[in-house]
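The complex appears here minus one protein chain, its other protein chains still in place.
Labels A, B and C are assigned to the chains in the order they are written; within every chain, residues are numbered from 1.
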Amino acid sequence: MGKIVPLQQAVAENLKPGDTVAFEGFTHLIPHAAAHEAIRQGIGDLTLIRMTPDIVYDQMIGMGLARKVVFSYAGNPGVGLLRRMRDAIENGHPRSIETVEHSHSAMAQAYEAGAAGLPCAIFRGYKGAGLKAVNPDIRSVICPFTGEELAAVPAHRPDVTFIHAQKANRRGDVLIEGIIGVQKEAALAASRVVVTVEEIVEDFAGLHPNLCILPHWTITAIAEVPGGAHPSYAHGYYDRDNAAYLDWDKVSSDREAFAAWMQDNVLAVGPEAFADRVKGLRK
Amino acid sequence: MGKIVPLQQAVAENLKPGDTVAFEGFTHLIPHAAAHEAIRQGIGDLTLIRMTPDIVYDQMIGMGLARKVVFSYAGNPGVGLLRRMRDAIENGHPRSIETVEHSHSAMAQAYEAGAAGLPCAIFRGYKGAGLKAVNPDIRSVICPFTGEELAAVPAHRPDVTFIHAQKANRRGDVLIEGIIGVQKEAALAASRVVVTVEEIVEDFAGLHPNLCILPHWTITAIAEVPGGAHPSYAHGYYDRDNAAYLDWDKVSSDREAFAAWMQDNVLAVGPEAFADRVKGLRK
Amino acid sequence: MSDFTPTEMMTIAAARQLTSKDVCFVGIGAPSAACNVARLTHAPDITLIYESGTIGTAPDVLPLSIGDGELCETAVSTVSVPEMFRYWLMGGRISIGFLGAAQLDRFGNINTTVIGDYHHPKVRLPGGGGAPEIASSCGEVYITLKQAKRAMVEKIDFFTSFGHGEGGDHRQRLGIKTKGPTLLITDLAIWRPDPETKEFVVRSLHQGVTREMVQETCGWTVRFADDLEETPPPTHEELETLRALNERTRLAHSGGKAA
Partner (left out) sequence: MSDFTPTEMMTIAAARQLTSKDVCFVGIGAPSAACNVARLTHAPDITLIYESGTIGTAPDVLPLSIGDGELCETAVSTVSVPEMFRYWLMGGRISIGFLGAAQLDRFGNINTTVIGDYHHPKVRLPGGGGAPEIASSCGEVYITLKQAKRAMVEKIDFFTSFGHGEGGDHRQRLGIKTKGPTLLITDLAIWRPDPETKEFVVRSLHQGVTREMVQETCGWTVRFADDLEETPPPTHEELETLRALNERTRLAHSGGKAA
C-alpha cells in the first residue's frame, strides 16, 4: 500500500471505465493533475462525486467522460456558473448526464459515513428544502428517543478517491495541511485512494501529533506532481491562480474554445507541465 | 464567554446540585483539580458522565456526590477496579448509585452527536452484546437504504463539561494537544464549559492551523491551575504519576483510609496544591 | 458621505446589523464584504466562519473563493468540512447566516438551483451548497440581494432553502426552531418580515431611493412600513473602510500588480 509511482501508472491502475470516483478538494488542494491524467487516458462512463464540482469536473464533463454527477454546489468559485456542465444538463452536449444533488451538509456527512463504514448518514437537514422532492436518495429516519424526523442519505463509497496533498514520506504516509476539507473522509470512504503530492520527503519527524495524516496503509498509490493542484493552491507552496479561474469562464463559454484549450493544455502535455504553471505563484 | 476566573468561582458559578456533568479526559488531561474543587464545595446529587470514570469519579462517588454514573469503562487504568464505585454499586455505600452503561464507541458517538446538536447517535454496534438487554437507552433504527439495523443511543448533553487543557490565551481560546480524547465533543455538547489550563499565554500566534482549539465563545469559564491534571498528565508539561494510580488502589480499598486521604489531600487544600504535585514529573 | 454606490450602501447597511457578539456563517461576495467591514469598524470581536472550515478568521483582503489561503492563515482554527457542518452549523453555534439568491420570494424563500423545471432546466444554477441547512440551523438569516424583477419574484422556481414558506408559522409547523430570514438588505432598502405574516416589508429606504424605484425592481407588490425610515448614508469611516478593503482585495487578486 502507498506505493510511489508515476501519475500515469497510478491513474491507469486505479481508475476504470464506469467507476464511481471522487476528485476531492474544497477550493484548496484540488487534484487537477490527476483529473487531467484521467482525461488523457480517456477513462469514461464515470460517476463523479464532489461537493463542489468546479473547473476540473467541468473539463471532464465537457470531454464526455461523465455519465452522472453527485454534488452540492456546481460553480466556478468566485466567478460564476460551470458552462460545460450546464451544456450537458441543458443541452445534452456532448452527452446528457444524470445529476444527484445534495446540500453541502449532506455530502460532507455522506463521506463521513462512508469513512465510518456506515450505510447512511443521519442528520438534521433538508427542512423545507426542495431537493427532497427531486432526489430519491434523501430519506428520513425517526429518532427512537425524541420522535424527531431526521434526514438520511446514503454513505458515499467511491471506487476510487483522488486527492492532492502537500507531502508524502518515503513510507507513503500523507500529510494534508490548511483547509483540509473533506479529503480524509473521501479517502477513507473509498476502495482505492490515489494521492498526488507536492513533494516526497524522507520522513515526518517532528510534526505535531494532531495533524491530518493518512497512514501509508490507507493509500493505494502516490505520485509526486509539483504544482498538481493548479489553478487551485497548496498551502505553504503556492497561491491560488485566480486569473485562471476568471479565464475559465471565457474558455468554457464556447465549445470550440474549450476543445482547443483541452487539446493544448491537457491532451498535448503531461503532469510535468504543472510545475511550470505555479512558478509565478510560489511564495 | 471564556472569562478567566479563579477555580473556586468557576465551579461555584457553573456546577449546581443535581446537574448532569462530564469531567472528561481520556487518560490524558483529566481535570482532577476541578473535580476536587467540586468535592470541596460539596455539590451533590450529580449525574456523572464519562467514558472512563477513574480515580476522580471514584473520589466523587466515595464522597457521596453522585446519584448516577453514565460510563463505558470503570477502572483504575493499568491498575484494576474502582473500589469506591464498587462499594456504592455492590453495597450502597455511602449511597447507592444508578448506572447507565455503554460501550466506548457508543459513548464517544453520543458526545459527538451532542456536539452536532443531534438527539441521538446512530452507528454499527452492540451486535450480540448484553448491554442492550440492561440499558433501555440502547435502541435501534433501520437504515432506509439497506434495511440494516443500526444501534442508536441518546446524545450526551451535559449541563456542564469540565476539561483540562494545556493553554488558554488572554482572549479565552483554549488549546488541547496530544491525546485529545473526546474533550472537544464533550465541551461542545454541554450547556456550560469550564476549562482548567496549565498556563495562560498572551496569544496563539504561530500555531499550526489544524490544531484542536476551542474558540473563546464556546467556553464559559477558564481557570489557570498548573498541574491541574495530576496524577493524570499534560503533554508537554509533565508526566503521568503512575505511582499515584498504584497508591490509589490501596487508599480506596478501605473506607477509613479513603476518608482520611480525602481530608488531607482534597478538603484541607486548594487548587494551588497541584503545582507542587507535578514538580518531580516535569520534563 | 453622499457619494456612494447602491452596492456600497447595501454592504454597509448589512455591516451595521452585526455586533461583536455575533458568530456569522459567511458567504462570498456582499456578505463577506459586509462582515469584514463590521469587523474593521464597530464589531472588532465578531466571529467569522467560512464553510471551508475556517473559524474566527480575519482576512486582510476579501477571499475570491470560500476557501482562500488568507482565511486559513488568519483563522483561530481550521477544521474539516464535515466537522464544520456537524459541530458548528448543525450544532446551533452560528447566530447569523448570510444568504444570497438568484430568486427570492416575499417570504424569504430562496432559489439558487434552477430556472425553469428541475429536470429540464432553462438555466442550471450552481445549487444550494450550504444554504439548505444554513437556512434552518443558524439563529437567524440575513439575505442580501440587488433588486431586480427577475430576482424578486412572486413564485420561485425551486425551494433551494426554506425561509418562511407560505408565511405565518410555517417554519414552526415544519419543526424548525430557528428564526429564519429576519432581514433583507438590498441595494435600495432594508426589509424586515411582518411579525405575523412574515412577508418582507420595507422598513427603510436608502438615501435617494423612492418607493417607485423599489416597486419597479420587485416582482411582487411591495408593502412599506407605516413608519418608513431613511437609511443613514455611509459614514466616512464606513465607506473608507469598505473601499480600502476592496482596493486591497483587487491588488491581491491581480497578483499585486496595479491595474
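Heads up, the rule we're going with is that a contact is a pair of C-beta atoms (placed from the backbone, for glycine too) under 8 Å apart; a residue touches a chain by one contact, two chains touch by 3 or more.
Since we're looking at a predicted model, the values are computed, not measured.
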Checklist entry - Thinking of the complex as a whole, which visible chains are touched by the chain that is not shown? => result A, B
Checklist outcome for this item: Full-complex touch with the removed chain, picking from B:12, B:89 or B:201, is B:89
Item to check | Touch with the omitted chain, as defined above, among B:15, B:34 or B:51 | outcome: B:51
Checklist entry - Just one of B:67, B:124, B:208 or B:255 touches the chain that is missing; which is it? => result B:124
Next on the checklist: Using the touch definition from the top, which of B:32, B:240 or B:277 touches the missing chain?
Outcome noted: B:240
Checklist entry - Just one of B:14, B:72 or B:166 touches the chain that is missing; which is it? => result B:72
Item to check | Residue ranges of subunit B at the interface with the undisplayed chain | outcome: 26-28, 51-52, 71-75, 77-78, 81-82, 85-86, 89-90, 101, 103-105, 108-109, 111-112, 123-131, 134, 148-149, 178-182, 184-185, 212, 233, 235, 239-240, 242-243, 245, 280
Checklist entry - When the complex is taken as a whole, what residues of subunit A touch the one chain not shown? => result 112, 115-118, 173, 184-185, 188, 204, 209-213, 215, 217-218
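Simple rule for what comes next: only the chains that are shown with their structure count from here on.
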Checklist outcome for this item: Touching both subunit A and subunit C we find B
Checklist entry - If every chain is reduced to the average of its C-alpha atoms, which one ends up farthest from subunit A? => result B
Next on the checklist: From the mean C-alpha coordinate of subunit A to that of subunit C, what's the distance rounded to whole Å?
Outcome noted: 28
Checklist entry - Taking each chain's centre as the mean position of its Cα atoms, how many Å separate subunit A from subunit B? => result 39
Next on the checklist: Quick check on subunit C: which residues sit in contact with 2+ other chains?
Outcome noted: 72, 78-79, 86, 90, 137
Item to check | Per-residue overlap in subunit A, given as positions that touch at least 2 other chains | outcome: 123-124, 148, 178, 180, 212, 235
